[in-house]
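Only a single protein chain was left out; the remaining protein chains are all shown in position.
What follows is subunit A.
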Amino acid sequence: MDYELIGITVLWTFLYGYLIVASIDFGAGFFNYYSALTGRGPIVKKVINRYLSPVWEVTNVFLIFFYIGLVGFFPSLAFYYGTALLVPGSIAIILIALRGSYYAFHHYGNRESLWYQFLYGATGLLIPASLSVVLTLSEGGFIDVSGDEVQLNYAELFTSTYAWAVVFLAIVSVLYISASFLTFYAHKAGDSSAFSLLRKYALFWSGPTILASLLVFVSLREHNPDHFQRMLDMSWLFGLSLLFFAGAVYLIWKKKRLGVSFILVMLQFAAAFYGYGASHLPYVLYPYVTIYTSFTNDTMALALILAFIAGLMLLVPSLYLLMRLFLFDNDYVKGKK
């Protein structure tokens, strides 16, 4: 495998990691606010807080990793995306900033505040929507390039069915992933009222998630037929994703083996996400940039890969420790520690 492929695979993996952990986090903020508003706040609050508090900072790092890695392996992408994304990127930054700080203000400050909860609940749904613009742009057709000038075509973006389908998918899958994780966590905590509420959320959001995926598929055929064709060549991956989905929903429905059901949810998104990514290659920004035209120099690529391996050797045990203490420690989950 050449450096370019290793690079993009590493990055894609970080983005996948972000997709999962951030979805849990974003969705939790929304459920937290929604249930507080409907008078069921105390039911889910404890479960959500026990999981989220120690890990919220870690979530942010996945995004930064992806971004820094992208700039590192493919510096000329910084030029194209950087210029085009000034406005949507800045809005995403502002939302992330509000969310992160108000999460902390709410939890470590000395007072409960519905307004703070609203801020981090609402931003949790807007962030995936604004970040998904990057994926939309990568399909081409929204950026005008002439010489050294790069411009984002807002009219095109806001009237595109494909763009809206992606936004829709981003939001509903956040809620679905989050609810299915929290269902598992509430079950583990032995909190039956939280469990039954969250289970309802999970089942409710599973329908729109699959609907949105199909919508993205169909609209991509209109928007970028080349890419759609390559996706058809890998259709087995998407079929597999559908199977994982069916399995996960079945288990949640039957209230059985909820740990396995969450793993199936992860596999469902992994299959679709890697299928989408692999069929996107070799383009990173269709049709201007491929992984081969934008790649950094070989010395830096090797250095980055080495740093990545060294970093993983440090991170994996640390993450394991974090999970041991807060996710897989039954006494902690049940609130005894």
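Note that in this section a contact is a pair of C-beta atoms (placed from the backbone, for glycine too) under 8 Å apart; a residue touches a chain by one contact, two chains touch by 3 or more; residues count from 1.
The working rule: contacts and distances are computed from a predicted model.
Trainee: UniProt names the one chain left off this complex as which of "Ring-1,2-phenylacetyl-CoA epoxidase subunit PaaC", "Dissimilatory-type sulfite reductase subunit alpha", "Cytochrome D ubiquinol oxidase subunit I" or "Energy-coupling factor transporter transmembrane protein EcfT"?
Mentor: Record says "Cytochrome D ubiquinol oxidase subunit I".
Trainee: Taking the full complex into account, find the residue in A:Ile8, A:Ala36 or A:Ile96 that is in contact with the omitted chain.
Mentor: In the full complex, the listed residue that touches the missing chain is A:Ile96.
Trainee: Based on the whole complex, identify which of A:Leu220, A:Leu304 or A:Val333 touches the chain you can't see.
Mentor: Looking across A:Leu220, A:Leu304 or A:Val333, the contact with the absent chain belongs to A:Leu304.
Trainee: At which residues does subunit A meet the chain that is not included here?
Mentor: 53-58, 60-61, 63-65, 67-69, 71-73, 75-76, 78-83, 85-87, 89-94, 96-105, 108-111, 148-149, 296-297, 299-300, 303-304, 307-308, 311, 314-315, 318-319, 321-322, 325-326, 337
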